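Take this structure, written in structure tokens, and hold onto it; I'll ask about it next.
Removed: one protein chain of the complex. Kept in place: all other protein chains.
Order as written gives the chain letters A and B; numbering starts at 1 within each chain.
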Amino acid sequence: MGQAVEDTTAETAVPRARGSRTGPVVAAARIGIPLAFLAFLAAAPLMFVDSFLRTLSTVFMYVILAQAWNIIGGYAGYASFGNVVFFGLGGYTVAVLMTELRWPFWPALPVAAVVGAVYAAVIGLPVLRLRGHYFAVATLGVAEGTREIIINLPKLTGGGSGETIPAVGSLATTSYPGNAGFFYMFLALAVIATAVVWRVSRSRFGYALRSIHQDEEAAAAAGLNTTRTKVRAFMVSGALTALAGGIYAFQQVTIYPDRLFSVEITVLMVVMAVIGGAGTVIGPVIGAIGLEFLSEYLRQNVLEYHTLIFGAIIVAVILFLPQGIVSFSRDAWRRRRISLLENARRYSL
Amino acid sequence: MTAALQTIDLSRRFGGLQALRRVSFTVEPGQIVGVIGPNGAGKSTLVNVITGHLKPTSGQVHVDGRDVTGARPWVIAEMGVARTFQVVKPFRDMTVRENVAVGAMFGAASSVAVAMQRADEILERVGLAKRAGFQPRELPVADLRRLELARALALNPRVLLIDEVMAGLRPAEVEAAVQLVLSLKEEGVTIVAVEHVMKAIMAMCDRVCVLHEGAVLSEGSPDEIASDERVIGAYLGERYARRTAERGDA
Partner (left out) sequence: MQRFLQATAYGLLQGGLFAIVAVGFSLVWGVTNIVNLAHGALVIIGAYVAWQLHSALGLDPTLGMLPAAAILFASGYVIQRGLVNRVVNAPIWMTLLVTFGLELLLVNLLLVGYTGNYRRIRTGWASRALDIGGVRLPYGRLAGFGFAILLTVLLVLFITRTRTGLAIRAAGMDRGMARSMGVNIRHVYAVTFGIAAALAGAAGSIVGMTSTFSPADAGHFTLQSFVIAVLGGLGNMWGALAGGLLVGVVESLGAQYVSGTLINAFAFGLLVLVLAIRPSGLLGRPFYEARVET
């Protein structure tokens, strides 16, 4: 080891270190609260009415979608606006396998994940070379184009008139799980998706994604195979999204391309992840829960103006909390002050 | 002995601009070679082409005798060639320690924990240990340069390309940086230093290569270069060079 260079920094320099030191109470709470929450949720079908269970199922479905997006969009910084393509492909894989090939649901579901991952790799290689808006538009184009392809293969997919999975009676290969069944499926997958993101955030892979996001050139110069890393992230994202699509398809029984490849779903998952906090573990969960309940509430109470108000709220939240609820809360907690107005100018010109 | 780094007739054009014209130079292991030249001479383009951030229009790059022309940046990094960027590119939302650890994690392939340890060692070496928990936006320029260098060192490089690391530093800081570079040479690291700061070039380089308008203008020891009429002409104008030569100034 050579001589250490004389440290010319002032002795009194105080680093504002990131991350607070957590005492044992907070650490316990960090594990305890989510577990308690999960236990509570596990009992949900016994406590809540069917319609509420269905709402919760949708919430968890969006948690999965938002977390999957979070990996490629939040952590790696590649804001995909076409992730719904994996949702649709996953759904159609399950539907076609169950309908045309008479497969039961359980073996069909993993195939959906594989299809999602493979498609992500195939699409990812050319498309992940693009940055920023170009990438977003390209993924949007892929999603729209794939939908059109599905529509134009009616013998396989039922085309525009949709595909119906035999779910009841003698033709059904798997008995229909019902509200409680789907609730548990979406809940389980949501937990898995969040666990995956949690694991990623603490791992070498997480550092890889973040360094790509923060300075891709420097990451490459530091020895990171950025192409392989991005494609991997995209594949994980695609697989998770496809699984959600597969479960959704079975739940809906009859699926249509316009619904399964809808741009609205893409935008919703992005908004939820971003408003909750892209690049955080808990952010997409909060975003999904908050926005889905908001949407339900608006739909129940002011149906005609539901989309209008929803749009206005999205704009407002993004303006005042551009870094997402989670990051904002952390910063506000650290600095012991909350100033939305100041926050709104954060990214101002 | 195979050259640590060698370029053969390296050329690169951007549309109408020929940024590099058949640049050929060789760096022997353990040497410190300076690359100087007026602004726009192509110095940073050269570094970018060598390290794989740009593909050459023609020509070759060899590292340790192996042809790496057109290889992606991480391949070059894995071969032990590290670089700094002229305009520092830290990972803006990571701490200083994390920034350096990333270099150790991928190029040198270690786990997060091992990489963090290595980062601490390197930070100690470059004098940033006290800033380990800081964010890049909280650092002054000299520290940012150190950070850039530290991250490159985390790769455990055999060849290090430093791009104008001395720019904007105070004389004391330049001196410290030169000492650091010389200590790296003692450990067997081959160094290519793109620089404007002449004091540093004269103090640390074994050989100097002068680029002008994309081509190699001259090569030799620092003293030879300093008195080369063509070099003086490129920097200060041909008339000045001629007058100086006529007057017999060295």
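Here, a residue touches a chain if its C-beta (ideal position, glycine included) is under 8 Å from a C-beta of that chain, and two chains touch if they have at least 3 such contacts.
These numbers were taken from a predicted model, which means no experiment stands behind them.
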Missing chain: touched chains present in the view: A
Selected residue (touches chain absent from view) among A:Phe81, A:Phe250 or A:Phe328: A:Phe81
Among A:Gly32, A:Pro104 or A:Pro126, residue touching the chain not depicted: A:Pro126
Among A:Gly32, A:Pro107 or A:Gly145, the residue in touch with the chain that has been omitted: A:Gly145
Hidden partner interface residues of chain A, rising order: 73, 77, 79, 81, 126-127, 129-130, 132-134, 136-138, 140-142, 144-145, 148-149, 151-152, 160, 263, 267, 270-271, 274, 278, 304-305, 307-308, 310-312, 314-315, 318-319, 322, 344-349
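To be clear about the criterion, only the chains that are shown with their structure count from here on.
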CA centroid of chain A to CA centroid of chain B, Å: 42
Chain B residues touching chain A - in the complex, by the definition given at the top: 51-53, 72-74, 77-78, 82-83, 85, 89-95, 98, 101-103, 105-109, 111-112, 121, 124-135, 138, 142-143, 151-152, 154-155, 172-173, 176, 179-180, 183-184, 186-187
Residues on chain A engaged by chain B in the complex (per definition of touch): 1-9, 13, 15-18, 203-204, 207-208, 210-211, 214-215, 217-227
